[in-house]
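Only a single protein chain was left out; the remaining protein chains are all shown in position.
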Amino acid sequence: MSDSLMEVRDLAVQFKVKRGVTRAVDGVSLEWRPGEIFGVVGESGCGKSTLARALLGLVEPAAGEVALRGNRVEGKAEVAELRRRVQMIFQDPYQTLNPRQRVRSIVAEPLLVQKVDRSEHDGRVRRALEDVGLDPERFGSRYPHQLSGGQRQRVAIAAALVLEPEGLVCDEPVSMLDASVRAQILTVLGGLQERRGLSLLFITHDLSLAWSLCDRLAVMYLGRVVEQGSAVDVIEHPRHPYTQALVDAIPVPSAGGGGPRELLGGELPDATDVPSGCRFHPRCPRRFEPCDRIDPPLIAIGGRGQAAACLLHDPELAGRAVEAADG
Amino acid sequence: MTEVQTAPDAGTPVVAPAGSSAGDRSVRELFLHTWRGRIGLGIVGLFVLTAIFGSLIAPDDPNASSLAVLKGISADHPLGTTEFGSDVFSQLLVGAQVSIIVGFSAAVISAVLGAAVGLAGGYFGGWTDRILDPLENWFLVIPTLPLMIVLARLLSPSLGVLIAVIGLTSWAGTGRIVRAQVLTLRERAFVERARALGAGDLYIIRTHILPNTLPLIFANTVLIVAVAILSESALAFLGLGDPTRISWGTMLENAFNAGAPSAGAWWYVIPPGLCITTLVLAVSILGYMLEEHVNPRLREHR
Partner (left out) sequence: MSLLEVSDLRVHHRGEPIVDGVDFELGAGEALGLAGESGCGKTTTALALMKLLPPTLKQSGRLTLRPPEAEEPINIEKRTEAGMGLVRWRHISLVFQGAMNSLDPVQRVDTQIAEAIRLHEARPKAKEVRERISELLKTVGLTPGLGRRYPHQLSGGQRQRMMIALALACRPSLVIADEPTTALDVVMQAQVLQLLENLREQLGLALILISHDLGVLAETCDRIAIMYAGRIVEIGSVDSVFGAPQHPYTKRLLESLPVIGGERGLATPIPGGPPDPGEMPEGCRFRPRCPYAAERCLEDPRLREVAPGHASACHFAPWSEWPAPAAPAAAEGKG
């Protein structure tokens, strides 16, 4: 599958904490294709941000592999190559910019780090700022505290673009911005994807946003992908009870709201203590007999690439498990 | 370490519009447009000038002895004479040099040491920190003066030794503050962003960590100048100063050895004491102003 931009297989990331080991990412495989907007959604603590950091080699995986254009990323040279071709922007625009650097040097920093010839700096910084809709003359010599939240996020995007990467990992890039500013930033990102064929990996907790923006998406729960497929299929016809619960919980900004609904009880368990079997079973409204014993793999549904890690879609597997227990 | 994932805290309106608080003034304005700043800067400036030109404007050779022993204020001797008949005023002028040189040099050594240890421990963490942190704590809790006395006694007294001893024993506070600041900076997204770009540790420290800790280091160093001046005086008073140079501390030592206080020779005791206090006070004012300026938490009650 060398036509993917990036691919991870059986990736696991663990952190040592006082109470044991947090399995932040626990066996994730997915494929991010060139030119697409791929969404990773889930609640905070589901491991989506850790997954993004593992993709860029910012955290050390405990197991599994990461590949760029079909080549496994291992060793310094490959990581350096990866960081040239895939960039990342972060959630908090107030934290991502060094308060003591001017906009111009913030945007030029990647060129400096990657040792791009000095004579190219000015032109590329200028182009990157223009690409995100900031006038280089007006904004180049400002400091971050002289910018609004939306402008800061634009500067962060410009700094990510200046190396002309193929992929951009966006970790909740608009969750701290207001509705009108949010739409502006999304338009900038959408425009880049269209004009430059930039591939976006979009990490968000906002399902409506993921639905409207992404081509494909993966839903994460407790370090594992529980459902994936095209954004429309997954959100409009969820096949995993967890995805269903997430979709049901979205407040709807329209007359009458979303109406009555069934709410998921309980809270996301601690990732140091992952439940046995299907990790969602203690909260699942549709669990049945072998759910606490069998950890279901992603099971393909329909012919369009949708898959859900739920025994409901493989009664045979569930049945065999029950028989095995009885026998 | 746990997963770093903050919940979205969107749309936090600030009650007061940012960018209008008194704290946004530049350091220059702070020092030149407030009375506290003007006084502090004026006094320190005066003493620095004295240190530079003191030996030129001194009316007498400060080491010249005469028969006018422990004489009070007169036209010849505006601040009286010592037990050897030397001019106290001239000694006072020349003595400023030692205080200023020791104060600033020791503070610079202390700042460099403290910053290096704090940066290394805070940034690299792990084993580096596990070795440096206890070292820092050790220097922080041991009584500094006895340590200085022991060190100064072991080495033969000279100006260089004094500076080294004071610098070596006073860096721990700076180290602590820098380490704490670096620990928070290290987790800031712009550092992670630089790392995601493929920037090396040295680059990150140079462009992102150090510039953001510099104001803190600077403010703290100014406060250490005051401590160093006091320490030099104390060591000199205990007879551990540079015997070839006159300082306010050695003046006080000589005065006490000569029984000046009991002889009622106040002009020999009070002027050097007053000089030490005034200079230390002025430096401290500037230091605290700087500290308030760089640490907004101290500014709440404006």
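Read from first to last, the chains carry the letters A and B; within each, the first residue is number 1.
Going forward, a contact is a pair of C-beta atoms (placed from the backbone, for glycine too) under 8 Å apart; a residue touches a chain by one contact, two chains touch by 3 or more.
None of the values given here were measured: they were computed from a predicted structure.
A.B. asks: Of A:Asp3, A:Glu120, A:Asp135 or A:Glu323, which one is in contact with the hidden chain?
C.D. replies: If we include the chain that is not displayed, A:Asp135 is the one touching it.
A.B. asks: Please pick, from A:Glu43, A:Glu81 or A:Asp122, the residue that touches the omitted chain in the full complex.
C.D. replies: A:Glu43
A.B. asks: Any idea which of A:Asp10, A:Glu120 or A:Glu236 touches the chain not displayed?
C.D. replies: Of the candidates A:Asp10, A:Glu120 or A:Glu236, A:Glu236 is in touch with the missing chain.
A.B. asks: Which residue numbers on chain A touch the omitted chain?
C.D. replies: Touch with the absent chain occurs at residues 43-44, 133-135, 138-139, 148-151, 154, 178-187, 190, 205, 207-209, 211-213, 232, 235-236, 245-258, 261, 263-265, 267-268.
One rule holds for everything that comes next: only the chains that are shown with their structure count from here on.
A.B. asks: Mind checking the centre-to-centre distance between chain A and chain B? Centres are C-alpha means, answer in whole Å.
C.D. replies: Computed from C-alpha means, the inter-chain centre distance equals 50 Å.
A.B. asks: Of all residues in chain A, which touch chain B in the complex?
C.D. replies: Residue list for chain A touching chain B: 15-17, 22, 24, 44-45, 47-50, 56, 58, 79-80, 83-84, 87-88, 90-92, 95-101, 109-110, 113-114, 145, 156, 159, 163, 172, 175-178, 205, 271.
A.B. asks: If you look only at chain B, which of its residues touch chain A in the complex?
C.D. replies: On the chain B side, the touching residues are 1-11, 18-19, 188-190, 192-199, 203, 207-208, 211-212.
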